[in-house]
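Input: one structure, supplied below.
Here the complex is missing one protein chain, while the rest keep their positions.
Up next is subunit A:
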Amino acid sequence: MAKENIIAFSQAHAEPEWLQVRRQTAFDKISELKLPLIQRVKLDRWNFGNNDITESLDSSNVPDFTNLGENPKLIQVGTTTVFQQLSPDLANKGVIFTDFYSALEEIPEIVEQYFGTALPFDEDKLTAYHTAYFNSAAVLYVPDNVEVNVPVEGLFYQDSDEAVPFNKHVLIIVGKHAKLSYLERFESLGKDNVKNTANIAVEVIALEGAQVKFSAIDRLGSNLTTFISRRGRLNKNAQIDWNLGVMNEGNVVADFDSDLVGEGSHAELKAVAISSGKQIQGIDTRVTNYAPHSIGHILQHGVILEAGTLTFNGIGHIIRGAKGADAQQESRVLMLSDKARSDANPILLIDENDVTAGHAASIGQVDPEDMYYLMSRGLDQDTAERLVVRGFLGAVIGEIPVKAVRQEMIDVIESKLDKR
């Protein structure tokens, strides 16, 4: 029955043959594939989907459309695209930022060529599930040599009052020597009263010499159980700077991976996270150096409030033959409560001799000496603690390309601190 629903969904959307086949093959593989291995997270106890491929009705929860700014933007609520804007200049240069089915009409070959290349559909049970069941998607394409000098924003809202699963796919292709700054937001709207699941996949394909700045703030609701995978595939001399704010309210497993397949490619990943309430968030960040002289750096900072759980895995993997590769990582967690639970787990896998690699990890509480110093200038304990937290998470906040969003990030942190 589930497979029939998938076929019906494909046909209703007149999906091309290759995609229909892909979905069905993926469906058949779900049962035989294993869950991804994410250290210190018991994935088999999580439910990321109930074999459901439905679509949103018109939502009564609409985002605020005032002060949207002029920059390129795509807004989806649930599976529905509600707003898109792109300047004529960028459109003339061939930039595409639209929903999946429009992209399949406008650039069918490109979508077919790259869809599922960063994140193969048969990698594990969850990618297969995602490929079979994704019910909405967006495509951002920047042609070769095009520089997009304004931040491009993708806003993907989950309607927390509907039972439609949030299985979103975002495909980003940045052409040779092209340049992109992209800001992505996953956020729940509504009253947060329907229990639901999400399986999100974001693929970023950076072709030779592409420069990508990828920023994201995730603020999914407390009733949504989420698996989110962001995967970059970097060709020769390409660079992706990831700046990711994991600020969800619910239980989330996030897998942030960069595959450095091109010589001299470079991934810089900075992630910050806050867990609060009884929430569990597991963040698994991997950079794999396949190519010589590739560089992969990971910096993760997290704060835990109340009885929250936060796990950071940092995986630096250097494949044999990747001479001159560099893999560095640092994961730090600050616990602001005795009930907080945390893991910071550095993993270096090195199969080549001629490389540089390093790691650092720590879990601790706010340094009493720091508090004494700040308070000796008249700041009360609460204000001093907030300053330390904000400073601790500042690494990513400063990198967010839109000022209003930087402020929003600070506000989110403040509101989480207020709530405890």
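Definition applied: a contact is a pair of C-beta atoms (placed from the backbone, for glycine too) under 8 Å apart; a residue touches a chain by one contact, two chains touch by 3 or more; residues count from 1.
The working rule: contacts and distances are computed from a predicted model.
Leaving aside the chains you can see, what is the UniProt protein name of the one that's missing? Options: "tRNA uridine 5-carboxymethylaminomethyl modification enzyme MnmG", "Ectoine/hydroxyectoine ABC transporter permease subunit EhuD", "3-methyl-2-oxobutanoate dehydrogenase subunit VorB" or "Fe-S cluster assembly ATPase SufC".
Cross-referencing UniProt, the chain left out corresponds to "Fe-S cluster assembly ATPase SufC".
With respect to the chain omitted from the figure, which of A:P16, A:G94, A:G277 or A:G394 is a touching residue?
Hidden-chain contact among the options goes to A:G394.
Tell me where the left-out chain touches subunit A, residue by residue.
Against the missing chain, subunit A presents residues 367-370, 372-381, 383-384, 387-388, 390-395.
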